[in-house]
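Selected chains only, in their assembly positions.
Should a chain be cited, it is by its letter among A and B, assigned in written order, with residues numbered from 1 in that chain.
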Amino acid sequence: MPLLFKNPRIITSTDDYGADVYCVGEQITRIERSIDPKSCAPGTEVIDASGKYLFPGFIDPHVHVYLPFMGTYAKDTWETASRAALVGGTTTLIEMICPGKGDEPMAAFETWLSKASGVSSCDFSFHMGVTRFDPAVERQFREIVKRGVTSFKVFLAYKGALGVDDRELFHTLRLAKELGVVVTAHCENETLVSELQSQLLAAGKTGPEWHEPSRPPRVEAEGVHHLMTFAELTGAEVYVVHTSCDEAVGEATRAISRGVNAHIEVVLPHLILDKSFAERPGFEGAKYVMSPPLRDKQQTERMWNHLRSRAVSTVGTDHAPFDFETQKVMGKPPAGDFTKIPNGIPSVENRVDLLFTHGVCTGRIDLHTFVDAASTQAARVFGLHGKGTIAVGADADLVVYDPGYRGAIRAKSHQMATDYSAFEGWETKGRASVVTVRGRVMARDGEFVGKPGTGRLVPRGR
Amino acid sequence: MPLLFKNPRIITSTDDYGADVYCVGEQITRIERSIDPKSCAPGTEVIDASGKYLFPGFIDPHVHVYLPFMGTYAKDTWETASRAALVGGTTTLIEMICPGKGDEPMAAFETWLSKASGVSSCDFSFHMGVTRFDPAVERQFREIVKRGVTSFKVFLAYKGALGVDDRELFHTLRLAKELGVVVTAHCENETLVSELQSQLLAAGKTGPEWHEPSRPPRVEAEGVHHLMTFAELTGAEVYVVHTSCDEAVGEATRAISRGVNAHIEVVLPHLILDKSFAERPGFEGAKYVMSPPLRDKQQTERMWNHLRSRAVSTVGTDHAPFDFETQKVMGKPPAGDFTKIPNGIPSVENRVDLLFTHGVCTGRIDLHTFVDAASTQAARVFGLHGKGTIAVGADADLVVYDPGYRGAIRAKSHQMATDYSAFEGWETKGRASVVTVRGRVMARDGEFVGKPGTGRLVPRGR
């Protein structure tokens, strides 16, 4: 059914103007000062956007949905995660395919794809996790790239489990350079983490408040410096995921000014939460355990600065949806310890609203930076053609956004499958009134209204 | 006359797509996959842009046109400069209003405005030069800002002549902060320049090749550091014009990562020329004297890096059109010396083509960075509403660009009024086929075809 958006204030990375937008099929086909509904195809739905923003559909370049963990799984499925995303204004997700070290990449690709295909209600793509590198898997990676998954993900942390060693890192980057794809990387030195964890546990420091001291800023900065060196010597394009602190961003920007081709991501929690949350009594801190960890309060302001200056390109979430009562609890002392707490803060649903509330409404960032960081840059860096913009020929992934809405976050009413919200009771300013994916209305005013399972793997360029 | 651009490949800061663009009156009114000319108003001119790019009109945020100098004037008038700009794809110029220390700002504003109004064929705006600061001039600056000139320009160099002292700098920045306007600054420490000049001249080093040693990178970095400190302590938004070297950019980026609100400009000559040009024998080096001076060859590659990484926001020219035979010659030894050579390299006509040739065609920057740096960022930073983009409601300032064109630069055929070109004989790849300003075709294939004097002062926001 064709759509006609009437009278919105259109906001993109660079523009701010009033015009009507008409969509036929899956794409935007016409933008004009004023489009007469009568000139549109029969059956066109007219969406009144007066007094509201029209944003390109938001993109979260860093989520986990299908996530096996210690014999269990993270709580979301693509059904719940994609609904949560859409209700929150996010129309495309990029998930990490995460094979075990012994698994075949192609089989993992098929598995992860199968979890989303026909199930997800929003569009999606993947970062192909490189957890080992040898000639056999290299062939598979080439094939996966051909199928449109044009980014890799490596862990400098979690060596032994998911992490790669230096040789594997070098060859992954060299392959990426050859293929023209981006390598995303989780940058923490795993040995330091594991040694510091051992020291803390040996000293009886087992609660969630010890998670941050087990991976201090310098451990993350070390990881970033390491990645930058390898990027410099291979010429590959890299993307540092979830930088949490000034030290990490500093290592990346120093490298960039030497000529390294690198991008920097921050994730929502590092902008609005700090380590005092993880220090909450009664094991509630476990809700706030993720890696890199939440940092000092003053670090969050520095991260906003880096976002405002555009040193940081993108804002993702690192959504990893574990329940508090049944999963986070695995790390509860005395039986458990903080290293057993599943990592992650569920937030795919809240990213757009909280970034708007704490970024735009406070004046920390302007509307263009908001759109650029939460949508456009993810599309550009990862080659999501047709996404991240409002232009003729682009996918009709659109968000009519009501800046006047006031609400509050509640776990009991959220779409995510987790039993808690890290932002319980937080006030939000603004909400998506209408969310479309390729011309289909998927959410309205906080409710999912779309046809489930209509999301699609986005064909990506390089 | 309405215009219809058929079949272009539209390139903006963020987008790359095919669609038709229809303009009525002065603005873009409709963008659609395919627009049937028959559906357009009678008399619509159809411009075939098949196989060509459609760019937003380019903006040069740093030019001098009306420029009194030692009893004479720079060669261009707004008539010649605006023609040169248009032929070269530039549709908006921002000139500096440059009152003497004793002049009244408002009178200077009126003078500079009168030189352009009704004369310029392209659109224009101004940076208001602050060459002294006291309560009387402050009132005038407030009035000038109200009239839409929402940026200031200060010189940390040329103290005594145009330069401001620290107290004036502080108060200018404080006023700018209050008014929400940007302060652009020429950053070189003038005392060091003048002392080094004296030392060189005393040592008999009088030729143009001594211009660069009289203002080495550290002198420029000092100026940038100084501006950054003042910006940090006043909270003002600043813009460093014509950074020429890694040291200067480094001081700015370090400040930006501390939270200073600063933008960085590079000008064309510092990307494609180096100091060996100023060392050419027989006083030919004088053609290449500007300030900050041309630097070592390796600095040019670093500036490209900073442009690619987007540390540098904009590419201007610092166009300052002095003749070689009658004006540059004023600094010819033995009668003269290098400090008497009028500064400037005429290049407003060549910026777009040379940036395309040496940037895009060599792969140093992509098409989006090209548009962003040569058009969009200037519009955003300086509040040139309706400029720097291709969107419905934006001014119909458009450039149909033929990437297949091959040409060469010749002074005898250029539009600028100067008797030489700094790029004599250089090959260019690409050329503007059609250039429009607010819906009027002003240039075609290297020829000015518009109605002279139809340019307008652009109303600017903050």
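By definition in this document, a residue touches a chain if its C-beta (ideal position, glycine included) is under 8 Å from a C-beta of that chain, and two chains touch if they have at least 3 such contacts.
On a predicted model such as this, the values are computed, not experimentally measured, just so you know.
Summary of assembly composition: all chains derive from one sequence, 2 are present in place, and the complete complex in the structure file consists of 4 copies.
Going forward, only the chains that are shown with their structure count from here on.
With centres defined as mean CA coordinates, subunit B is found 38 Å away from subunit A. Interface of subunit B with subunit A (complex): residues 10, 12-15, 17-19, 29-33, 246, 249-250, 253, 256-259, 302, 305-306, 309-311, 368, 376, 380, 388-389, 391-394.
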